[in-house]
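Only one protein chain is missing; all other protein chains are in place.
Chain IDs A and B follow the sequence of writing; residue 1 opens each chain.
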Amino acid sequence: MELEAIQSFRPLYAMLASAIGVLLIGLSWEKPNLREFWTILAAVIKFGLVVSMIPFVLAGGVYECSLFTVVPGLDIAFRVDALGMVFAIIASLLWIVTSFYSIGYMRACNEKNQTRYFMCFAITMTATIGVAFSANMFTLFLCYEAITLATFPLVGHKMTAVARRGARIYMVYLLGTSLAFQLFAIFLTYNAAGTLDFAQGGILTGTGSTALLTIIFILFMAGITKAGMMPFHNWLPAAMVAPTPVSALLHAVAVVKAGVFTVLRVVFHIFGPGLLDSLGISFFAAYFICFTIVMASVIALTKDNLKARLAYSTVSQLAYIVLGAVMLSPSSMLAAIIHIANHAFSKITLFFCAGHIYAVTHKTKISELGGIGKKMPWTMVAFFIASLSMIGVPPVAGFVTKWYLAVGTVEAENPIILIVILVSTMLNAAYFLPISYKAFFGKESPEDAGSQQGSGHHKVRELPMMTIPLVFTAIVSVFIGIYPDFFISLAQEVLRP
Amino acid sequence: MSFGPTTFISAAGSTPVLVIVIPLLAAMLAPIVSRIHRSVGWYLATTATFIAFLLSLSLLYTVIDGGTVSYRMGSWAPPMGIEYVVSYFNGFVLAVIAFISFIITLYGKKSVEQEIPEQKIPFFYSAYLLFIAGIMGIVITGDIFNLYVFVEITALSGYALIAMGKDRKALMASYNYLILGTIGATFLVLGIGYLYIATGTLNMNDLMQRLPEIYDSTTVITAFAFIMVGLCLKLALFPLHIWLPNVYTYSPSIVSALMAATSTKVMAFVLLRIMFTVFTPEFVLEVVPVTKILIVMSCVAIIMGSLIALGQTNIKRMLAYSSIGQIGYITLGAAIATETAMTGSLIHILNHALMKGMLFMVVGAVVYKTGIVNIKDMEGLGKRMPWTMAAFTIGAMSMIGFPFTVGFISKWYLATGAIGAGMWYLVPVLLVSSIMTAFYFWRVVESVYFKGRSARIDTLKSPHHSDEAPFGMVVTTLFLAGLCIYFGLWASGPVEVAKNAAAFLLGS
Partner (left out) sequence: MIEIILGKYNYWIYIALMMIGFYAMIAKENLVKKILGMNIFQTGVILLYVSISKVSGGTVPIIWDKGGPYDNPLPHVLMLTAIVVSVSTTAVALALIVRIYKSYGTIEDDQIVVINSHDGDKEIPSEKASTII
């Protein structure tokens, strides 16, 4: 069925909203309140623009916006389809939430260079929406690299030696692999297909030998490091040196989701499920990803640093998305798409909680969290809910993914992967539940108890500016667990042959 | 064939010769008029390069509209007289060279006043304009012996310019360049001699028509070998590059910028020109296996240039080794010899001139304000010279080849050209080199923005405040930085010209 397409600059406006925001934020560097107002305003306008495109996309339509041709064959063009819509909605909605949270966090922690921080944040969001709305691999690659560049100052924000080291690892992994493998894959794709435009069912069918196409696929998979697949996952834990809102942004909204989104684009619109199926590489890839799922969970178990544990959890959860995509059964692909949303809301909640704990108590280790649930009830309840989502307990969002993924393995008649999913669920439980248990039923460490009584102004209090966002995302996690129809209908739109 | 003077007038009138005559005249005037006031030299240089730029643009348009333009020196008809020819190919390079020299001249006023002793400034501009006249002459001439003469004019004025560097090492850099440059040029003239023995003509078009009959003669092959080695020395193709790093490191800033942007590019252009329009693609691809050798050498240059650049602590030297790697890109595209790869090669002449010229201008501005040339001392410079460092970052991204900069366009054509020619194994070379480029440039960007102030900056006046280079320097640098992005996003125009030029070179 031919999709209905209309020419419109609306996708461009959605990007411009944050791009203009960058300028305004930069110009009002002397007035923090005005600066933060611009951030919020840009975020809200952007979200509004994205939302305004939903009805038409849900009805099967596509917005197209061809900007210009760089050189013949390389176009800067945008196209809003259902898959891009899933990503764009999540990213733009979470930007609003993260903005509020950032303001709270940055002020609570007295971070320096806040203007640079908010500017880079806005640039990152511009590029993220760019990734979501790219109409071809070139535009996507451009925005993909722009995200890397714009997040570099965010990761190294503290400018200490440790932060620089983390940022450098981040840069080396993301930039190195994308320049070495992804770009190579793009060259080969262009040479084989003569175009880089995304198309339903792929553009590579019948263009090259099986060997060539397999190589292209492997290069893409190795080059899209943002998806966090092993063995190129090390940047994620290294990037934990960033301020927590940035980690939240990296892990839930912009960076890793841009990665898995790119994987989905490659699978659906460069190769096409049909071609991948005939190449016979998908199950090999699936087993490879299963290894990532299990290994990341095992490593997460060993981490005492809360953010590091969350980071490895992200590696494992992202692998679900990629796994769902490469299994190529209808339900698993559906699971892959909706898990972008489900994971985003739950994981951002977890990071918000970690950041809130740090901002209020300056604690980063799980072993220090004994009894914190009593002092920060809202936060830890939200954390618990989000953990349940990660584990896949109904009615929270993660369950929906797990369900469809499991159904997918049955459709694909592959019990091994089913077992891997079950094992990983148990591992998830094993590394998440103890945190909540410790928070609510564990004992406070003696020195904490001592300092509490000693001076009144050290009293731990939850900050509304940070609590409200994380409660909101926790509620959304539950909500899209109970009513998953919206994202499922978008996903079905993507998968419609 | 007519021997006497004729009344031939080409479509472009005498523009082709004016492009050279104007800087040449200005070069002679510079020491005289500078007696009026010391800054007159600069105004003269700016005016001359600007006029040359306008003329070269008008030539380029004439060529695009109506095909090749020819000018007969003293109205003597070729092949007897010396002919100046402007085709798609060299019209493009001419415009690039003229443009970059104009921008660099515009930029250089303060830098020259600071780095060159006052009494030498008139002579500096004289040599400077002579250099520009020389490179323009190399590009435009259609006579191969005349080419040699222009090569030597450029080289001689270049030696003088380099030796004006502040450090005494500049003298040795200049001397070593003189020795190697003379060997290169003498090989060139030897090769030309053999060509003359074989054909009895020195006109390039004429050579191209006469040579194919005698392609298997030893004389022609010897001539070709001498010319190639001589040119490779001049364009600093690894491992014949040893003169280049010291030259770029110790010359005055403006000279580094000018030479990095133009001189090796022009020699690369001459290489292309001789390979494909004096000899023919048939010769270099089939008769002698020179393209295969050149592919290997280019790959070695690309990798080794980047590798050595990784270890440098002096920013100018780092840029110099980076140039050695980038020259490999240009020769690689030429050696693959398909239309797409050749387009990449030609577009890289423009792109690299933009980026490297701009980066050396940034370094010049930094030296001007702070005297810093060590990367370690540049820590914290991001706050002190925000605009200049922004330009540097754009240049760095361009060198790495990010997909909104000119660097990506070159890489795109070179890589797709290589794959299209079935040489996909060359792509990893390009990619590995861009990763190494990312390493050594990002190291600088990181220390500029993400580290505290270096002890060196603390010794300067008011270290806490931003202290930007003079307006003229910043504006020109940013202008080139803007072009690096502009031509990275709207590349169709230059690519179109380069593509036509590539088609012209490959004779299709």
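Here is the rule we use: contacts are C-beta pairs under 8 Å (C-beta built on N, C-alpha and C of every residue); 3 or more make two chains touch, one makes a residue touch a chain.
In this text, all values refer to a predicted model and were calculated from it rather than measured experimentally.
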> Of the chains you can see, which ones touch the chain that is left out?
Replying inline: B
> Out of B:Trp76, B:Phe145 or B:Phe479, which touches the unshown chain?
Replying inline: B:Phe145
>> In the whole complex, not just what's shown, which of B:Val33, B:Ala77, B:Leu178 or B:Ala225 touches the removed chain?
In response: B:Leu178
> Among B:Ile51, B:Leu190 or B:Val287, which one is in touch with the chain left out?
Replying inline: B:Leu190
> Given the contact definition stated above, which residue among B:Thr141, B:Thr370, B:Ser410 or B:Ser433 touches the chain not shown here?
Replying inline: B:Thr370
>> For the chain not shown, which residue from B:Arg38, B:Arg168 or B:Lys292 touches it across the whole complex?
In response: B:Arg168
> At which residues does chain B meet the chain that is not included here?
Replying inline: 110, 113-115, 145, 149, 152, 156, 159-160, 163, 166-169, 171-172, 174-175, 178-179, 182-183, 185-186, 189-190, 193, 196-197, 313-314, 367-374, 456, 459-461, 467, 470
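Simple rule for what comes next: only the chains that are shown with their structure count from here on.
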> How big is the gap, in whole Å, between where the Cα atoms of chain A centre and where those of chain B centre?
Replying inline: 45
> In their complex, what parts of chain A are in touch with chain B?
Replying inline: 68-72, 74, 76, 138, 141-142, 145-146, 149, 153, 156, 159, 163-164, 167-168, 171-172, 175-176, 179-180, 183-184, 187-188, 190-191
>> Which residues of chain B touch chain A once you look at their complex with the stated criterion?
In response: 397, 400-404, 409, 412-413, 415-416, 419-420, 424, 427-428, 431-432, 434-435, 438-439, 442, 446, 449-452, 488-492, 495
